[in-house]
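Excluded from the complex is one protein chain; the other protein chains are retained at their positions.
Order of writing sets the labels: A and B. Residues in every chain begin at 1.
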Amino acid sequence: MANSTTKEPLIHITKRGLLPWYGAWGIRGGAILLALIFCALVTTVVTGQNPLSVYVTIFNASFSTQRRTWVLVQNIAMLLSVSLALIPAFKMKFWNLGGEGQMLAGGLATAACMICLKDVFPNWAIILCMIVGSIAAGALWGFIPAFFKAKFNTNETLFTLMMNYVATQLVAFFIIIWEVPKGAGKIGIINQQTQIGWLPVIGNYKYLLNVIVVAVLCVAMYIYLGYSKHGYEISVVGESERTAKYVGIKVSRVIIRTMLLSGAICGLTGMLLVGGTDHTLTTSITGGRGFTAVMVAWLAKFNPIWMILTSFLLVFLQRGASEISTVFGLNQSYGDILTGIILFFIVGSEFFIQYKINFRHAAGKEEAHV
Amino acid sequence: MFDFVSFIPRAVMQGIPLLYGSTGETLTEKSGNLNLGIPGIMYVGAISGVIGGFLYESSLSSPDAIRALPAILIPLVCSMVGSLLMGLLYCFLTVTLRANQNVTGLALTTFGVGFGTFFGGSLIKLSGSSMPYLALSASSAIYRRTLPFAESTGWFGQIFLSYGFLAYAAIIVSLVVAYILKHTRMGLHLRAVGESPNTADAAGINVNRYKYVATCVGSMIAGLGGLYYVMDYSSGIWANNAFGDRGWLAIALVIFSIWRPNVGILSSILFGGLYILHMYIPTGMNLAIKEIYKMLPYVVTIIVLVVTSVRNKRENQPPQSLGLPYFREER
Partner (left out) sequence: MDNALNTPAAVEMRNITKRFGSVVANDSVSLEIRRGEILALLGENGSGKTTLMNMLSGIYFPDAGEILINGQPVVIKSPKDAFGLGIGMIHQHFKLVDVLTAAENIVLGLEGKMDLKEAAKKINSICKAYGFDVDPHQKIYDMSVSQKQTVEIVKVLYRGADILILDEPTAVLTPQETDKLFAVLRSMRDSGKAIVIITHKMHEVEALSDRVAVLRAGKYVGSMLTKDTNAQEMTNMMVGRAVTLNIDRPVPVNPKPRIAVRNLTVRNEEGVVKLENVSFTANSGEILGIAGISGCGQKELLEAIAGLQPTESGSIVYIEDNGQEEELLGKDPLRIQEMGVALSFVPEDRLGMGLVGNMDLTDNMMLRSFRRGHSLFTDRKTPHHVAENVVHDLEVSTPSIATPVRRLSGGNVQKVLVGREITNAPSVLLTAYAVRGLDINSSYTIYDLLNRQKKDGVAVVYVGEDLDVLVELCDRILVLCSGRVSGIVDGRATDKRQLGMMMTRIGGQENG
């Protein structure tokens, strides 16, 4: 009879109250540490190298030379830029997985300006056209799914995903139109001699302009989401569309406006990539940042300031992982495997931030740690 | 004149990997899991099969010593185990740890594609091939054996009999999945779990078990799509990145077939056709326009997505709890 009380499951999971920020970041830090240990073990098994040298390699990838550090900073800036573009949409619970396509659209518009207007306008006017064109193109790419979401509640996750491939094919189309030389299947460096449409270099720092633009964007986004009326409307729509309607917020307008903004920033990022760093256009110029940014944004819980940290983390790890592949003679994809493993650890660790595990005999007080 | 007799078999062969992928994803989505890791899983399914086949072929004294049964079974089992592990990983993160499905799926795809190309690259190196690919011609020949009379029955044979067994298996699997979803208790329970896990739970259905089983079986089915692609479609030749974005297309196909695997059979062939249409449309020297044709499957998917949402018929909507984690004590 007494056994009626002993059949309760051994482990009981309950939702936690809010953890203080240091608790949450402690758990995340622990997860990353575990992930690094695991990755080093895997690498040791695959290559037979001493795990310590694996860590040194990861670190060197970003910090061994000044140039590498600059590349790191530039990469963080680009990833952060896309992530900043995505968070207004995510806060609205609009899963914009179309960052890739919106960036490509912006990059395509930029390349079009650089190629087609080079003999028509002076350089400053071309750069102006690039800015306006890339923003417009990105915004258009964001607008299309937003319009259908607002009007017919069309699933945006899948719509934006498909829009990526439409953009990719469009870029592929123009690459063949503009290919240099004919039949090469690629554009090569645009305006290599004249440098028309290349974004200006501040001092001797090649990427400084991009970094400054993104830094400004980051602060602006923080203020926009946290303190502006628009930002408040976005949160209300994200939490409950019916409440938004009840207080007179026009939901379709907010959805479309927010996605225009989201797409526009993605488009601008495409411009920074094509006009600022790469000076060419390929279908893979985005480097999967549209997807990586989803994780950057999500890990930072959509907070622009924390996103600096999470984008640093992801870029640092990705560069480290790809450096491991080079140094130990593995192919480049090894980096993707390590990135994947690290992400699994971080994604999994969120559970321990949100929930508490109670063991039956522990009277509900014990907390499980990672 | 448009050559249907040669076009249709090509479209079918393009469609089969998509069909496997979409059948697997449909099963997964019916349990409420939106698995965006399918592209990665299909890569893993392919490379695991290739690894199995490679080990078997290298263990042989000569290519002629190959026997049909192990040549088929070893890659098949390896492929299924590989994709099963991916499915388990996804479930562990999203069901047990209730992680965000979109983020987990994307990470799984990064991992899976990386895994595929890494081991693909390593195998190519190991095989000492001077070309950037690996060929398992002997095993593939067995996978590609067509039905009898495929040659002798003219256009009929070409259109209906000229495929390897995995192609027919794909159609059978889809029909079986469709039947299970519609006509069995298991299918009813699974649909309930995807629509309203709360209700299913109160009715005494083990929600997590259904999610695990559906997602893992779905992953294994999707993985077979990868296996079919290497062993049959591309004649046993593994080249890195050849599989391309077919995984995403498979996810699109789920929407296109409005979550019905039996509809998926025809729509996958249609998608396969759209995918290769650019090779059959005379474009002359204009290569650029081919890129526009390649856009077709995605554009068509978008149109279907929009049309189903405009018509807003309850039966054609995604499962209601798609993408949401389930926790009993959260009310």
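Everything that follows uses one rule, which is that a contact is a pair of C-beta atoms (placed from the backbone, for glycine too) under 8 Å apart; a residue touches a chain by one contact, two chains touch by 3 or more.
Nothing here was measured: the structure is a model prediction, and the numbers come from that model.
Set against the missing chain, the residues B:55, B:73, B:176 or B:202 yield one that touches it, B:202.
By the touch criterion stated above, the residues of chain A touching the omitted chain are 1, 3-5, 7-8, 14, 223, 227-233, 235-236, 239-240, 242-243, 245-250, 364. If you put the missing chain back, the residues of chain B touching it would be 183-185, 188-189, 191-192, 195-196, 198-205, 314-315, 317, 320.
In the analysis below, only the chains that are shown with their structure count from here on.
Chain A and chain B have Cα centroids separated by 27 Å. Residues of chain A that touch chain B in their complex: 13-15, 95, 97, 148, 152-155, 157-159, 161-163, 165-166, 169-170, 172-174, 176-177, 288, 291, 294-295, 298, 330-331, 333-337, 339-341, 343-344, 347-348, 350-351, 354-355. Those residues of chain B that touch chain A in the complex are listed here as 34, 89, 92-93, 97-100, 102-104, 106-118, 121-122, 240, 245, 248, 251-252, 255, 287-289, 291-292, 294-295, 298-299, 301-302, 305-306, 309-310, 312, 318, 323, 327, 329-330.
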